[in-house]
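Attaching a single structure in structure tokens format; questions to follow.
Every protein chain but one is kept in place in this view of the complex.
Let's turn to subunit A:
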Amino acid sequence: MLATVLTAQPVPPADKLSAPAIDYGAIMPVLIVLGAACVGVLVEAFLPKHQRWPVQVVLSLATLAGAGIAMAVYLGDESTPKNGVITLAGTLAVDRPALFLWGTLLVLTLGALLLIADRSVEPGGAFVAEAAIRPGTIQDRAQVAGTGMQTEVFPLTLFALGGMMVFTSANDLLTMFIALEVLSLPLYLMCGLARRRRLLSQEAAVKYFLLGAFASAFFLYGLALLYGYAGSVKLADISNAAAGTDRSDALLFGGLGLLVVGLLFKASVGPFHTWTPDVYQGAPTPITAFMAACTKVAAFGGMLRVLQVGFESTSWEWRGVLWGVAIVSMVIGAVLGLTQTDVKRMIAYSSIAHAGFLLIGSIALTDQGLSGTLFYLLTYGFTTLAAFGVISLVRNADGEATHLSQWAGLAKRSPVTAAVFTFILLALAGIPLTSGFVGKFVIFSAALQDGMAPLVVIALIASAVAAFFYLRVIVLMYFSEPAADGPSVTVPGAFTTASITLGVIATLVLGVLPAFALDWAGSGTFAFQ
């Protein structure tokens, strides 16, 4: 009996199973980033504590440089196909938008990494020395005075970056889901590692983790329904199934709705924004900068691909809903931003308003909409990075002084910092000669061309309201008397200076000479296969 069962089992011949073809040149940046993250883990395991920080900083910066060079080599190669390649059995699509987003992510992570690595603004860095010590204990009070830091943040940042890069180029929903988890898990963790105000930081981490897990469940449920609808998780197959047949719309739109909820949560678009202010406020400021800049790029990159590749053929059905979501997000961001008294929370609400603008670009399903959204992501990332860099400089004895009243009269204490922050706020408001203006201009013109004039009018009103609270901070900094016991502005070390300079110069250059970046953003569309 057993013998017959065994012989009945067909043994597949060895040559039957062939590994999928891999275009190593195309995916080299991802491989470098993820590989270096693993090396970073080994560094943590084998090097003594005092050597880890320099080694990790050098390794991480070299990784970003290496990934950038690998991407430049791939782009410069004559044989690189113009409309992108689909590799690894159709799970990764390395096309022009994906490469643009990879470049954006690499440069923004460079800026965030410089903030993370800085040890001059806060002696020992913004991260706790031993996260396992409970806040408020004797050991905790002892470690505040020390200068160590949990250097695991460097490999964690690289893992998050790797997840983001895969997320923007995932060609099927399963890869996208795993990439979503790969990018989220390190962020949840790093949110809880602040050196100061540790309970607030840990509360932010738990909130982000629980709500993020909830949103992932939504994404996964949507994925399952779409698989039931199309019989495949590939975006192109879902698109074909939706275009060619008269199957049940309940599965398609139920799936799409749940999937998009998961994506909108990550992009902190209102009404799925509730985690944003608390997490931005509680997380260590370098991590907030990384999250605000890079997660937004990754989330909107993924959303653009899902909407443009997977659901373009059914856009009549879902576009109205996303109109509503964009309006809600802009209104929440602009109106609640007015009432904030904390700088970090104010920037968080500003990011919700910006997410609404970005959503307008994402639902304009044209080439202009795609390139405009990509450009806006680039400009917004640099500006936010610099904003959080400046916020980390204004400090008093308890750490960062983020309450707005403490920023009164900052221009009299430190004219340079106030001038830089003013420029950043003007860019966030979208004043001409800054990148924010060009970004809004390209998105709104793409939306107008695609017949969304009412939405553009609402967006203009929202940006006018939002400009009010940016200007309020500027007025506060220049026309108020500084408080006697107000905060002092730390003179930043080389790392933070480099990061803020990178953000400010990019904001200026993209505002004055945006043509090269616009050309690159518009150099191709998503691969469909």
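The criterion applied here is as follows: a residue touches a chain if its C-beta (ideal position, glycine included) is under 8 Å from a C-beta of that chain, and two chains touch if they have at least 3 such contacts; residues count from 1.
The working rule: contacts and distances are computed from a predicted model.
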| Any idea which of "NADH-quinone oxidoreductase subunit J", "2Fe-2S ferredoxin iron-sulfur protein", "Cytochrome c-type biogenesis protein CcsB" or "Multicomponent Na+:H+ antiporter subunit C" UniProt assigns to the chain that's been left out? | "NADH-quinone oxidoreductase subunit J"
| note | By the document's definition of touch, the residue of A:V58, A:L75, A:A89 or A:A494 touching the omitted chain is A:A89
| said: For a quick check of understanding: of A:G25, A:G66, A:P135 or A:G228, which residue touches the chain that isn't displayed? | reply: A:G228
| note | Among listed residues A:L34, A:A427 or A:V504, the absent chain is touched only by A:L34
| message | In the whole complex, not just what's shown, which of A:V85, A:L200, A:A224 or A:L251 touches the removed chain? | response | A:L251
| field | Touch criterion as defined above, residue of A:D95, A:D118 or A:E152 at the omitted chain | value | A:E152
| Which residue numbers on subunit A touch the omitted chain? | 8-10, 12, 17-20, 34, 37-38, 41, 44, 88-92, 130-133, 138-139, 142, 150, 152, 155-156, 159, 162-163, 166, 174-175, 178-179, 181-182, 185-186, 188-189, 192-193, 228-229, 231, 246-248, 250-251, 254
